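Just one protein chain is left out here, and the rest sit where they should.
Up next, chain A:
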């Protein structure tokens, strides 16, 4: 059985590693923003959001931030996510799933190759 006491153990573990962790400045970070309004949620944004967070954590990508945003305005293409690179470029991914989100982390975030087949450009052709 899980218990609240385990949180104290997490705290103690984090206290040891926290100082060692290199803090990146916000401007150096890659941002992944997931649409989390009614349209996004209804279309399946919850597993997409959790997949992004999980994959980023699994790979220990400290320079990546995953956050939420409201309706982006193209509800029929939800679940959507936008990837902002530190150089200011933006990629919009549409009709996402758990698996697509993981592939975007692996190919775009880690290897720097945009997954063109999932982008809004490919969907709207």
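We adopt the following convention: a residue touches a chain if its C-beta (ideal position, glycine included) is under 8 Å from a C-beta of that chain, and two chains touch if they have at least 3 such contacts; residues count from 1.
The rule is short, and it goes like this: contacts and distances are computed from a predicted model.
Q: Tell me the UniProt protein name of the chain this structure doesn't show, selecting from "Tryptophan synthase beta chain", "histidine kinase", "Potassium-transporting ATPase ATP-binding subunit" or "NADH-quinone oxidoreductase subunit F".
A: Of "Tryptophan synthase beta chain", "histidine kinase", "Potassium-transporting ATPase ATP-binding subunit" or "NADH-quinone oxidoreductase subunit F", the absent chain's UniProt record names it "histidine kinase".
Q: State which residues belonging to chain A touch the missing partner chain.
A: 1-2, 4-8, 10-11, 13-15, 18, 36-39, 41-42, 46-47, 49-50, 53, 57, 67-68, 70-71
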